[in-house]
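One protein chain omitted, others in place.
The first chain written gets the first letter, and so on, giving A and B; residue counts start at 1 in each chain.
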Amino acid sequence: MGGYYGSKNKTMEQHVLLRDVDVPNIREIDVYLAHDGYAAWRKALTTMKPDDVIAVVKDSGLRGRGGAGFPTGVKWGFIPKDVFPRYVVVNGDESEAGTFKDHQIIDGNPHQLIEGILLTCYAVQANVAYVYLRGEFYEPAKTLQRAIDEAYARGFVGKNVLGSGFDVDIHIHLGAGAYICGEETALLSSLEGQLGQPRLRPPFPAVQGLYAKPTVINNVETLANVPPIVLHGAQWYRQFGTEKSPGTKIFCVSGRVKRPGNYELPLGKYTIRELIEMAGGTIDNRPVKGVLPAGSSAPILPASALDTKLDYESLQAAGSILGSASFVILDDTVNIVWAARKMVRFFKHESCGKCTPCREGTYWGLRLYDKILSGHGTREDIDMIAEVASQMSGKCFCLLGEFATSPMLSTIKHFREEYEAFIAAHQGGRRNGYDDELIREGVIDEAGNLIVGHVGQKTAHHL
Amino acid sequence: MAELVNLTIDGISVRVPKGTLVVDAAKSVGIDIPVFCYHPKLKPVGMCRMCLVDIGTPKIDPATRQVVRDEKGQPVIVFGPKLTTACTTPVSEGMVVRTATEQVRAAREDVLEFLLASHPLDCPICDKGGECPLQNLTMAHGPTVSRFDYDLKFHNDKHVPLGDLIFLDRERCIQCGRCVRFQSEIADDPVLQFHDRGRGMEIVTFSDPPFDSYFGGNTTDICPVGALTTADFRFKARPWELKTTPSLCTHCAVGCNLALNTRLETKTGGYEIKRVMPRQNEQVNEIWICDKGRYVHHFTRAEDRLHYPLIRQDGKLVETTWEQALRIAADRLERPSAILVGDRIANEDAFLIAQFAKAIGAALEQRPALPAHYADVARAVGIGSDADFKQLGAGDVILVVNGDVEEEAPVWFLRLRQAVVDRGAKLIVAHHRSTKMHRYAAAIHRYEVGQAAKWAASQRADWLQGARNVLIVFGDEHLDGSSARALAQTLANWLILGGFAGKPNSGLLPLYPHANTQGVFDMLEHATRPANETTDTLWLVGVGADEPAPRANFIIVQDILLTERAKRADLVLPALSFAEREGTFTSGDRRVQRFYRALPPLGEAKPDWWIVQEIARRFELPWRYEAPAQIFAAIAQQVPRYAELSYERISRVEPQWPPMGREDLYYGGTVYDNTGGLGARYAADAERSALSPYDVHVPEPTLAGLERTPRLLYRDGELIRRSAVLRAHIVAEPLTA
Partner (left out) sequence: MEAHHLLREKRTSEIEAILAKYPPERKRSAIMPLLYLAQEEYGYCSPEAMREVAEILDLDPTEVKSIVGFYTMFFEHPVGKYVIDVCDDLPCALRGADQFVSHCERKLGIRAGQTTPDGKFTLRTVMCIAACDRAPVIQVNRVYHYDMTEEAFDRLVDALANENGTGEAPNEQKQGLDVL
């Protein structure tokens, strides 16, 4: 079994998802069973009809934890009647920069995920589930596979589960390094052995998903919520969170804080500032410069937004999104141009290439940042970056392209003076602290000159 | 009739069938929404984002499910916050599309600027320059200047051979994926794919052999930039220097419509074919042709084309005058003679030859000889005169017996495959070996080599029961004449007894060897008389080198090339090729179509009909035809099945969908435009009157036909050998059974 990954931050009396914080070794099936493990599964199979499971999840108000926050029970309800087979696909691609919550669930509490998958299969009457994990989750995949094998051995998975007559299989499928495969339609293409590029919607996966069959696709964390909801009921679940954002949520905190890690909290109860405090405050207690609430994809929030409550609506009102709740904290030591370039580089690297605005826009965006960071930028380049972003915006095939505009537009919006100051201070290709990185990436040569006319510069780092 | 949907596009009311895409609906009323990745022959993908428009739909009251109306009673239209791709959105009732708003204009400019920012500036040397959708759309919708820094531009590999026929310029590629989709969706030969991702995404092939697909040339036509070019044409001419002449392909029974692009060559002092392109005919080849049809044309200007008549003197062939040659020919034909006629000559030529043979009592045979054993059956129970490949689909049965559709009639392979794969027709294949068609078959039958007729006779053919239409495609591979006839008759009987004979989309579809096998048969039919040992003079008109011929004392060869056969002749009469004259062919599905003169005559070579007429005049036959049109009028009078046809009728052009060519800015060059006529099918006998079943005599199969190679597309032959680009593709070894 792979090495256990997880942070032990006790933020609740009893965690709903990160139960590995409360219960040592809950990833072992016997420990899990001793702590209500598979009780929800037994309950559903013996006392509930599939529609009852959908109903309780709908009532709980659970919203998708993969980023979009769509109500899970409602999504399950879209599965057309009378079309079989159906599939459940679990989104464990977890590739948004700064996100590492699914990683901990899979490694630390895999049986709760498995139980959630089983309940979902039952609810939508699917007999096969595929768990799509990012390729780098090779070790977590082994952990999960062992847990699945244990569950098979105990009769929770397989043919005629617990004598109910219901058959269900769970298979793991590993990706191989592509952020876009977290986007649900790209994930399905990838799982079908096609290029991991998004496809047209409609038809939506619920109607024509995997192998053109009705498919429910949910995030790992979303499904880990399902067993406690089924076991304890919708009302119990709603004691956490707000009316519109019920339940608990794992917040990934990273960047310039003393104790980065996963923090499970009821939605809407705390503010960003409090979250940072839980994470030990900033390194050297420096002032916060900005916060990325959902990794690179979300517009940056300036320090003035630190009192925003941690729920879907509040973050949206503040001008950003909750997304997958991956809070990357930047303090005043961080050069915003450099940070923005890192994020744009990410999207340039991860653009699938399918549509023009994203493919070209992320390329040109990065080239402009290259120019500025290497000390060859002009003030006009700042406007040009904003132009590129707005040239992309609203025109891309999928949301990745849209996400890519966030770091460009939001950092310029909040920190334009810093861009200008940087450009002024680094005129004429003056060497600065980024030489090593930029040489490594082929942006400048050893003498500090911008390398022009890339021939066949590839996006993926192919070896 | 499909359900119709009403919508408005830029204020114009449009009524189109349900399922139509907005981009096509707009095109139907003359509004061009710019596209790159979209192509009406391919499934939409919405990748390039060029076709973004503003789309609104009527607001629906969630409670009543009724359209919400304003105080004037007009439906309230809700527009989305973002623009939508017109190429992926089907029309819906009451939809309002705006293609001319400021937001749309700006979006087009934005997308074009992105595409151009990575595009090289080599239009002056690009093959596509002048007929390039990227150029055209940039003129129409693009920004005037690029704001991007040239130094930061992306550069990529140029002149990448994807095989020996197609080159790729990775820098010019705009990642529209049309080529990839053509190879996967249409040709089912996915040898082109994207590699890498993001800005690094590029076209690659990793197949073995690499990009060597029978239909590969079509990707260069639909590529909206000059990224894909053929080894044959690249850097040979600029599109605007080319003259376009409607023509036909002479190589198989499909009858693909071609456009010959010619140019005056100062070096050689004459016109040459620079390239062959498909000409749109939705009834025949849509906009596709196979690579053989595209690349074989070099024989028209081969070194050894015949320019003058040749006569054997002292054992050597020497030039002579027409006067002399015609006199000698006429003299020799006074003696017991036989005339063998190849099946690539025009109807007009064949008609005169038949009249002549009858008049002088000469023997007359068609070559290759095999199809003449069953062409009457194929014609009698042929598909209906209004048959339409596009209508074949769910409920229909397609039966392929003893033929290799991809090799023998490549474009029919595309059309039948789509009927099966895309529209759900049921395919049944019977053959002694595997063919590509087998991939799509719902059922497969096998028999021993040469046993097709016997196999057919043993079948109850109950799989035809309940079918909407039954199309039976059949070939003569490894059959002798009587087996081939028995096979055709058995298949015809299935149709007759099953009640399918005479139905428009049912019938037989024969896989003939050449473009005019049916036409030559139709013209020769009543004049045919087998040659025997008494032959003194043998006259071979366009007969292939490997065709058997009777012994004779004097051999006249009429051909376009100094073939091996011509080299051994006593008299050689130089004929013009299809590109230098006009005439008609009758395709395997009985469509009579015209081809036109694209090149000036070569030396003193003459059209076949002229040569025949001149010889006939020396026999005091009173012919004074000045052009094939006049001969065709005689055909219409004397060959009953052709009575309803005329040059006027077969030259007619009706608007076709999708509209290609003409003013079209983005689907392709003007070559697609069909100005030469769509042709017309004459009726199958079964359409005129009920047929009674044939009395079939199934012979014990002989193995005589066994030496014959299956009719592969790239089989060796006089013409293909003269095309440098195809020479390496010629199949040396016959396929073993």
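Rule of thumb we're sticking to: contacts are C-beta pairs under 8 Å (C-beta built on N, C-alpha and C of every residue); 3 or more make two chains touch, one makes a residue touch a chain.
Keep in mind the model is a prediction, meaning the values are calculated, not measured.
Of A:Ile29, A:Val157, A:Ile172 or A:Ala404, which sits in contact with the chain we cannot see?
The missing chain is touched by A:Ile172.
Specify the residue from the set B:Tyr38, B:Phe148 or B:Phe194 that touches the hidden chain.
That would be B:Phe194, which touches the missing chain.
For the chain left out of this view, which of A:Asn91, A:Ser190, A:Gln208 or A:Thr356 touches it?
A:Ser190
Return the single residue from A:Leu200, A:Leu306 or A:Val334 that touches the missing chain.
A:Val334
Consider the whole complex, including the chain that is not shown, and state which of A:Asp20, A:Glu94, A:Glu115 or A:Glu221 touches that chain.
A:Glu94
Which positions on chain A touch the chain that was left off?
Looking at chain A, the ones touching the missing chain are residues 2-3, 5, 7, 94-100, 102-103, 130, 134-139, 141-142, 145, 171-179, 190-196, 211, 252-256, 260-262, 295-296, 326, 328-330, 334, 339, 342-343, 346, 349-350, 352, 436-437, 440, 460-463.
Which positions on chain B touch the chain that was left off?
189-197, 204-208
The working rule: only the chains that are shown with their structure count from here on.
If you average the Cα atoms of chain A and of chain B to get two centres, how far apart are those centres in Å?
52
Residues of chain A touching chain B in their complex?
Result: residues 178, 180, 195, 200, 348-357, 359-364, 367-368, 370-371, 384, 387, 391, 394-397, 450, 452-460, 462 of chain A touch chain B.
Quick one: which bits of chain B touch chain A in the complex? Just the residue numbers, please.
Residues in contact with chain A: 44-50, 52, 81-83, 88, 107, 110-111, 113-115, 117-118, 147-149, 151-157, 170, 174-175, 194, 196-201.
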